[in-house]
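As structure tokens, the structure follows; a few thoughts come after it.
Here the complex is missing one protein chain, while the rest keep their positions.
Up next, chain A:
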Amino acid sequence: MYKILEKQELAPSVKLFVMEAPLIARKAKPGQFVILRIDENGERIPLTIADFNREKGTITLIFQEVGASTRQLGRLNAGESLLDLVGPLGKPTHIEKMGTVVCIGGGIGIAPVYPIARGMKEAGNKVISIIGARSQDILIYEDEMKAVSDELHITTDDGSKGHKGLVTHVLQQMIDAGTKIDLVMAIGPVIMMRSVAEVTRPYGIHTVVSLNPIMVDGTGMCGGCRVAVGDENKFACVDGPEFDAHLVDFNGLMARQRMYKPNEHDASQRCARHGGEGECQCHSH
């Protein structure tokens, strides 16, 4: 069992857990992820490691409630435990001194960008961060990102905070203004990552994205997370999750992410039938 030491609500439906996980904390590096399972009937869910503390033996996980399992997860409290937690998984981010690194996080994707931005800063890079959300009230990690960035830009779709519009607008303005950029690192919804790739492609700016396909084991044994990168099929769980954005087949990735939409709908419906929002018991008997 893996204990939840602390729980915070960062935004409506976005929760943060600090987990007791000394073995994972000892090894975790920016860019890596874990897989968790809530209980005996639970599914295996991949989540990026948003932060880690080697001395305290803890890792931080941030997740958005988007379906039956994440809603069930969101109802757990500090002091309760997860049945399974495995990691660190995947390849760490390649961090070295490159010059100027633009770190872009969209929505819940800001959480996994944070340790990368911190690592890039510690390696001596100039870090420019662009974080975006639909609206101010679901914008997370603003203070944390500010602390590790030389410059922080905020965008919201509705203009409730910072620049009104998309992260790619700010990136484009930066490029137009002649900012020298050595690497762009982008994590967020696939559609956002694809847009970032399209912005940087004509300028030949090296761009890395962290992919979030469906996973089961997370150790390379099933191929469920396969994604076409250049001429090859890669397993995101062991070959990634980070890849050269200019080589990724984003459309294929988006199609595969929809594979279980009908089933997810079933699961959520079932939850609703079993007593409505916040009362779901269907995975805990």
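In this section, a residue touches a chain if its C-beta (ideal position, glycine included) is under 8 Å from a C-beta of that chain, and two chains touch if they have at least 3 such contacts; residues count from 1.
As a convention for this text, contacts and distances are computed from a predicted model.
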Q.
Please identify the absent chain by the protein name in its UniProt record; candidates are "Acetyl-CoA decarbonylase/synthase complex subunit gamma", "1,2-phenylacetyl-CoA epoxidase subunit A", "CRISPR-associated Csd2 family protein" or "Pyridine nucleotide disulphide reductase class-i signature".
A. "Pyridine nucleotide disulphide reductase class-i signature"
Q | Given A:G74, A:G87, A:G162 or A:G188, the one touching the chain that is not displayed | A | A:G87
Q: Taking the full complex into account, find the residue in A:E6, A:E65 or A:D217 that is in contact with the omitted chain.
A: A:D217
Q: Would you write out the residues of chain A that touch the absent chain, in ascending order?
A: 23-24, 27, 37, 41-44, 68-69, 83-89, 216-217, 219-224, 226-228, 233, 238, 249, 252, 255-256, 258-260, 263-264, 266-267, 270, 282-283
